[in-house]
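There's a structure below that I have some questions on.
Note that one protein chain of the assembly has been removed; the remaining protein chains are unaltered in position.
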Amino acid sequence: MDWNKLLELTIYGVALASIYAIAASGLVVTYTTSGIFNFAHGAIGMLMAFTYWQVRVQWGLPTWLSLLIVLGFVAPFTGAVIERTLIRNLRAAPLAVTLVVTAALMVGLMGVATVLWPPDQSRSLPAFFTGKTVSIGSTIVTYQQLLTIGLAVLLAILLKALFTWTRTGIAMRAVVDSRDLVALNGGRPVMLSTLSWALGAMLAGLAGILLASGPIGIGLVIEALTLVVINAYAAALFGRLRSIPLTFVGALIIGLAQQYTVGYSITKNAFFNTQIVPVVPYLLLFVALLLMPEGRLRGAQLVHAIKIRVPSLRTSVIWSGVLVLGGWVVAELVTGTNLTTISKGLAIGIIMLSLVPLTGYAGQISLCQMTFAGIGAFAMSRVASSGTTVGFGSLGIGNGSPLGLLAAFVLAAAVGALIALPAIRLQGLYLALATMAFAVIMSSAFFEGGAIFGTGSTDAGAVQRPDFGMFSLSSNGAYLVFLSVVFGLVAIGVLALRRGPFGRRLLALRDSPAAVATLGGSPTRTKLLVFSLSAGLAGLGGALYGGVDRNVTPGQFSFFGPPGSLAVFVLAVVGGVATVTGPLIGGQLLLLVPVFFTWLGTKLKTDLTPYAQVLFGLAGIGLGRNPGGAVVEISTRFRALVSGRMPRETEMEANGPPIEALLVPGSPLGAPIAESQLLELDALLDLEEVSGLGRA
Amino acid sequence: MTGPTPGSVARAGTVGGGPERPPVLELRQVRAAYGRIEVLRGVDLAVPEGAVVALLGRNGAGKTTTLNVISGQLPATHGSVMLAGRRVDGASADQLARLGVCTVPEGRGVFPNLTVHENLRLFTYRGVALDQVEAETFARFPRLQARRKQLAGTLSGGEQQMLALARALTTRPAVLLLDELSMGLAPIVVEELYAQVAKIATEGISVLVVEQFARTVLAVADLAAVMHHGAIHHVGRPDAIMDQLSDAYLGNLS
Partner (left out) sequence: MAALEVDDVAVTFGGLAALTSVDLVAEAGAVTGLIGPNGAGKTTLFNVICGLQRARRGRVQLDGRDVTGARTFNRARLGLARTFQRLEVFGSLTTRENLLVAAEMQRNGRDPHAVAQEILEEVGLTEYADAHVDSIPTGLARLVELGRALATDPKVLLLDEPSSGLDESETTAFGELLLRLAERGLAVLLVEHDVELVMRVCSQIYVLDFGEIIASGPPDSIRRSSAVQAAYLGTPVAAHASGNGSAS
C-alpha cells in the first residue's frame, strides 16, 4: 500500500468534495426555500466563473476586488433577478413547467456565455496563491487546495450560524416547514425566496471559480464547466435535496470516489480512465436515487392542465397527408444542405414526438431523448449494414434492412425501461435528474468510446437509410418524403394512443396517481411503459436521423449537442409537447434557426450563431410557462381573432386560474392594494396606536 | 419601539361595539370560488373590537373558506373585506399579517422542525424584545417553558396549539383568526385553550373562531354566526344559537 499516494489522493478528493459541497449546498438552500429545483445552477456557476475571468484577467483588477465584484454583487444580483422575473411566478405551477423553465434557463445562460466569450479563444484563470505549497510528509499540498477546503469548512459554519442564530435563517427553515404559515404570520416568503436564489447563485459562482482555477484542470470551457458544477447535484441528492450536513457527506463520497478512481486506474485501463472516471458523480447519482425512499402517492393538483382538442382519426390522417404533400413540394424546390437541414429537422421532430406521450400526456420529463436516438442509430448501423470495422461487429443482415428500424425501437425501448427503473417510483424531478445523468454517462462512456460511432477516421459512424426495395430512398428528396410519411404515421399513432385506453390512463396518472392506484392501476408500471415507449420512438427517430447524412458523430447524441437532449426537450416544449404539430415546429426551429442566424451573421459580418441558443432559452422560458406551447398559444389567439374576442378569457379557461391570481389575491379583479395605503393602515393598526382604531 | 401589551386597549363596552365604532373586521357581500365552483355566496359578517365571534356550521358550509378570504389566501370574487374601516381585500397574506390579521390555520399552526424558542422568535418584527415575548408566553402557557429548546414537532398536540396561539400573539395582532383549534385534542385541553382565547379577547384582540365543538366555543363567544351553503344564515347571542345546534350538526337527534 502506497500511503503517500493515498494521502495525496485523499487531499485532492477532499478539495474537490469541498467545491461540490459549496455548489450543492447552494442548490439545496435554493430548492428548500423557494420550492423550485434549479436545473440551471450549473450554468450559473459557469457564467460566474467566466465573469470572474473577465474582471480578473481581462480587466486586470486585483483578486480580492474581482471576487468582491463577482461574488458580492454580480452573482447575488443575477440570482435575485432570475428569481424575481422567472421563478416567482412558478410557485403554483406543475413540476413539469418548473423543470422546463429552469432547463430553458440553462440553455439560455450557456448561449449568453457563448455570445460574450466565444469559444474560439482559450482562456484560463490563475490559481489562487500560485506556486505556494506546504508539505505533509512527502505529499505536496497547494495553498489553493487548503483554501478550498477552508472555504467549505467556513461555509458549513456560516450556514449553521445563519440557520440557527439569525431570524432570516430561521425564517428560511420555517418556509421549508410551511410556506403558508410564514405568510400568515407576516413573514415574506417571497423575499426569502429571492434571498435564497441570491445565495444559491453566489455559492454556484464560488464553486465555478474554484473549479475553473483549480487543480483538476477543467479550465474555462462552457459545457465542461457547467457539467462539473452539475456533479454537485448528486451530492445534493445524498442529502435528499434537504439536509445540508448529508449533502456535505455526499460531496465527500463523490469527491473521494472520483479521485480514487483516477488515482488507482490510470495505469490499468485507458478507456476506464478517460470515459468512465469523469462521469463517476453521475453514476453515484443513480446510487443516491436507489437510496431514496418512496414517497406517498401524490394526489390531485390544483393547477388545471390545459385541455387540447384531440383530432379524430380522420382529421389526423388528412393532415398527415398534407404533411407528406408538403414534404414532396419541399423536396422538389429545395436542394443541397438546406434540404438535408429540413430533413434533419423532421427527424428531430420524430424524436420530439416521442415526448408527446411522456411529457405531453403523462407529465413526466426526460432529458435523454437524444441518447435513445443515439442507441437507435447504433442499432440501425449494426443491424442494417453489411459490415463495420469497429466494436460490436455487425449482424450483417444487409444494407438498409428495415429490420434495423425495428431493432432501433426495441433496443432503445429496452434500455429506456432499464434506466427508468431506479427513478420511476419517485416523483418526476428524480426521473428528470436520472435522465440527465444517463445522458451524460452514455455520452462519455458509450458514444465517445470510439467503438460505437468511431472517432471520425473510421466508418463506424455510418448509418444506412432503410431500403424498401421498390422505393429508392437514395436521393435526399425521396428521403425527406419518406421522413414526412414516418412523421405522419407516428403522429397518427400518438393521437390514436391519446384517444384510446392507454392515453386516458396517462392523463389520469398525471391528474392523480393516488386515484389510479385505488382503481387497480399500478402507477409505476404505467410510467415505466410510457417511458419505454417514448424511448423506443426516440430510437426510431434516431435511426432515421442518422440516415439523413448517412453518418453520425458522438456529439450529436450528447446532453448539450447540438442538437443534444437538452435542446430537443426545450424546443419540443416550445413547439407544444401535448400536440403533434408542436414537435414538427420544434424540430424545424432547432435546425433552421441556427442556420438563419449564421446566414444573417455572414450578411452583417459578425458571428450571430450563438444567439440562436439564447433565443431558444428565452422561448423555452416564455412558453414553458404555458404548458400548451406555441401551437396552443397560436391557435388560441387565432381562434380568438377569428371570433373577434380577446384571447384573455379563452386563456383563462385553458389554463385555469392564472398563477398570478393565486399569488396576489384579488389582482385580476380588484386593484391590488397600494403600498401607501398599506403603510397608512399599518400605522393605523400598529398596536401602539390601536386606540385610534376606526377613527380615520 | 416596544409595544405595549395588547391589554392596553380599552375594551368596547358592550358586545357589538356600538354603532359609533366601526367593527375591527367586516365582510360585506363577500363571494369566493375555487376554480369555477362558488363556495361563498355573499357573506356579511362583523367582528367588533375585543370580541370573540364563533363561526359555526356543517362541513362544506364555507367557514374555512371565509377565513381564507380574510387572511388573504383566497381572493374574493366580489364584495369587500374591511379592516378598521378600510378595504383590505387584495392584500396578500403576509401584508395582512403585518396589518394585524394573524391566522392560526387548521391543523398544527407551528413549524415542527423549529424549536419552541425559534417559533417564538420568528415573527417578533414589531420590535418587541425577545425576552419580553418569551416572558409573556410562559406566563400564559407555563407548560411551554420547560420545552423551550425542544422541536415543536415533538410537543403534544395541545402544547403545539398553545405554541401556535402564543406565536400568533408575538405578531401583536389586532384580529386573530382561529381555525379548528380543537382538531384531534382531548376535551380538557380544548377547554384550557379556549379559556386562554377568552382571556386574549379581554386584552383587546378581536377573535374570529371556526370550531366544530360548538358548545365549547359558545361558552366563550360573545357572538355566534351560523353558516349554511356559503352564506351567514343566522347571527345571534350564543345562548340563542345553542338551542338550534343539535339540529345543525347532528340532524334531528332528540
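Read from first to last, the chains carry the letters A and B; within each, the first residue is number 1.
Heads up, the rule we're going with is that contacts are C-beta pairs under 8 Å (C-beta built on N, C-alpha and C of every residue); 3 or more make two chains touch, one makes a residue touch a chain.
Quantities reported herein were computed from a predicted structural model and do not represent experimental measurements.
Only one of the listed residues, A:517, A:592 or A:618, touches the absent chain: A:517.
If you put the missing chain back, the residues of chain A touching it would be 296-297, 299-300, 304-307, 501, 504-505, 507-508, 510-512, 514-523, 656. Taking the whole complex into account, chain B touches the unshown chain at residues 15, 35-37, 52, 58-60, 112, 153-154, 156-157, 180, 182-184, 186-187, 190-191, 194-195, 198-199, 201-202, 211-222, 237-239, 242-243, 245-246, 249-253.
In the analysis below, only the chains that are shown with their structure count from here on.
Mean C-alpha position of chain A lies 45 Å from that of chain B. Those residues of chain A that touch chain B in the shared complex are 167, 170-171, 173-174, 176-178, 180-190, 304, 656-657, 661, 663-673, 677-678, 680-682, 684-688, 690-691, 693-694, 696. The touching residues of chain B, counted against chain A in their complex, run 1, 3-4, 6, 8-10, 21-22, 24, 35, 49, 71-77, 83-95, 97-100, 102-103, 105, 109-114, 118, 121-126, 167-168, 171-172, 174, 204.
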